[in-house]
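Report on one structure; see the data block that follows.
With one protein chain held back, the other chains of the complex are shown just where they sit.
Then we have chain A:
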């Protein structure tokens, strides 16, 4: 492709002096230079933007990091302010992943290996449709439809499984619990996780599958022996991408939870920690001065955590490309 070099045409040109190179120097046109530097510039700009996101957050968070502990809401300093929020973020995202990951594997399997061929593409669209629903709608749905549905089951959980710290209770009467937030998050991260896993399952070498079927394996044995091992790193990577999404999801959690602070594993009561993103969304519009810096500092923590999770996820997914055996 990089062939703006021109071959000398033997008839039209005098024979080259001995020792001259066979090719002319590559012709470099102004248009080429402009265009390639514009393209390169755009690429570099993206790196700059990403660095800028980090830099501006650090600059804005700086005053909060050295603020007098008294001035931070709660009065115990920035670390103790952010820690419960971080805990809530991790808790909600973890349980969301716990629900979503097995479902995503099952859905991906269904679409790639179980559904009738003609239906499969349409079903893929349907799942992608979930991804297109704006998060505010999931929030409204979680609060008005899902939350009331969970009131009775959580009461049952409290009565019968109350000895497990997760279901300690007292069960919420409104349903605005960590459990509901996790379920909503799970629904929201399902499409991205499914998409990554589905992609990997589709790439399973056809010959592996046919070989195991030919040896008499049932469909499940074929999947267990050839599809799942092949897709393992994608399952991990897709789940981690979903985790990253769940960590940063804002509006759905902000609407569903009624935060009361405090660190608890209790999933079904009204008293639960908020998440970083939801806390920012709830407090930012009415904040000013140092409070804004503090919120941005918490945003910086969230950014760092999601960045780590996403980079790890991408690294895992990319590793598969090299060793997959499909290429």
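Descriptive notes on the structure:
In the analysis below, a residue touches a chain if its C-beta (ideal position, glycine included) is under 8 Å from a C-beta of that chain, and two chains touch if they have at least 3 such contacts; residues count from 1.
In this section, contacts and distances are computed from a predicted model.
When the unshown chain is looked up in UniProt, the name that turns up among "Phosphate transport system permease protein PstA", "Nitrogen fixation NifU-like protein", "RNA polymerase sigma factor" or "ATP-binding cassette subfamily C protein CydC" is "Phosphate transport system permease protein PstA". Considering the full assembly, A:109 is the residue among A:64, A:109 or A:236 that touches the omitted chain.
Of the residues in chain A, those that touch the hidden partner chain are 1-4, 6, 29, 31-32, 34-36, 38-47, 49-50, 52-53, 56-57, 59-60, 102-103, 106-107, 109-111, 114-115, 123, 126-127, 129-141, 144-146, 149, 187, 190, 218-221, 223, 241, 244-245, 247-251, 254-255, 277, 280-281, 284-285, 288-289, 292, 295-296, 299, 302-303, 306-307, 309-311, 313-314, 318.
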